[in-house]
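What you see is the complex with one protein chain gone and the rest in place.
Naming follows writing order (A, B and C), and every chain is counted from residue 1.
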Amino acid sequence: MELGIHTEKRGDNIAVVSLSGEVDVYSSPRVRSAMLEQLDGGSRYLVMDLSKVDYLDSSGLGILVAGLKRSRENGGEVFLVNPKPRIQHVLEVTGLHNVFTILKSVDEAVARAERN
Amino acid sequence: MELGIHTEKRGDNIAVVSLSGEVDVYSSPRVRSAMLEQLDGGSRYLVMDLSKVDYLDSSGLGILVAGLKRSRENGGEVFLVNPKPRIQHVLEVTGLHNVFTILKSVDEAVARAERN
Amino acid sequence: MSLNDAPVMELRVPALAEYVSVVRLAVLGLCGRLPLSYNEVEDLRLAVGEACASSVQRAEKAGRAASRITVTGELEEGRIVLTICDDVPIPPEAGPSGSLDIDPDFDDESFRISLMQLLVDEVGIGEAAGGGQVVRLVKNCEQGRDAAG
Partner (left out) sequence: MSLNDAPVMELRVPALAEYVSVVRLAVLGLCGRLPLSYNEVEDLRLAVGEACASSVQRAEKAGRAASRITVTGELEEGRIVLTICDDVPIPPEAGPSGSLDIDPDFDDESFRISLMQLLVDEVGIGEAAGGGQVVRLVKNCEQGRDAAG
């Protein structure tokens, strides 16, 4: 249930951040730090693997959106990967599925980032 | 999490009762009814499949013990099958692992009942 | 049934981020008493988490580490009613809070309120007797309507 965060660089300007468990008002500051660390470290593209996320609240959504803005300012992008149906539902209810590029796999997202 | 009960006859005097989820003070009366139904219906041997049980409290243990006594009175037996480590722990802590025959699979238990 | 006379759940925890999950889990337990679908339960859990997060965030801003959140739950015919009440004074103007600080324009309190409105059937927000905030969330069981009720 606790939040797990795993980060992996894929080339110079791409980072894969895999989250697991619950992203809520308590744990989301750690997601923010992980994203900022990559963005500040030169990764313009963030691939957020959500496949193991069970809970995502507004503080988590806010951090994803803020990360998206920051990465786009640098000519990059934030890709969301493989959210569970429940999380997809939350993204749709908030309209954020239109704001983010949501992809099926990490490899697909990394390939997209490399093509850009 | 809710309790699931599935019952299956295996021959004249053997019944397999498969439980899933939580056996607690709320749900255990349903386990009791299921066991009594089989014992009263002529099944001297009860094979209790615990492999999907996540929680078992004293009311559940009490019902298993009561069922065991009843079945032994009729020359039968109650076999417990494949409890999760957590449930095995509870059986050990209470000493009930010495009272019950605990087996690895339903087939093994049915075979034991058939041999008797 | 005498259960309708009083809430079937009253829970009080500190208004700190790390206790919101205690509330969410207790609400999960309470939802087990009604024929709610998985998505209905998760919608309500998310909404109650948002209401608690609002309390937590105001308590933080007000520097009131000893604040408490009180959650009550009532089960009515085919619906569940939760109130989330705190003792943190509501700031006179509740404009953009900028707590995310990467994006200071974003008003996460209004985002939270819209999210709650999208997730449950009724959202009421008011001032508690003691000066804090009360959020009232109602979720109807769709299953309950079709089936047993």
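The rule is short, and it goes like this: a contact is a pair of C-beta atoms (placed from the backbone, for glycine too) under 8 Å apart; a residue touches a chain by one contact, two chains touch by 3 or more.
Keep in mind it's a predicted model, so treat the numbers as computed, not measured.
Across the whole complex, the hidden chain's contacts among the shown chains comprise B, C.
For the chain left out of this panel, the touching residue among B:A15, B:M48, B:V90 or B:A113 is B:V90.
In the full complex, subunit C touches the omitted chain through residues 1-3, 5-6, 8-14, 18-19, 21-26, 28-30, 32-33, 65-66, 68. Where subunit B meets the chain that is not shown, the touching residues are 1, 22, 24-26, 32, 36, 55, 57-59, 61-63, 65-67, 69-70, 86, 89-90, 93-94.
By definition in this document, only the chains that are shown with their structure count from here on.
In this assembly, the C-alpha centroid of subunit A lies 26 Å from the C-alpha centroid of subunit C.
Here the spacing of subunit B and subunit C, counted between their Cα centres, is 41 Å.
A straight line joining the Cα centres of subunit A and subunit B is 47 Å long.
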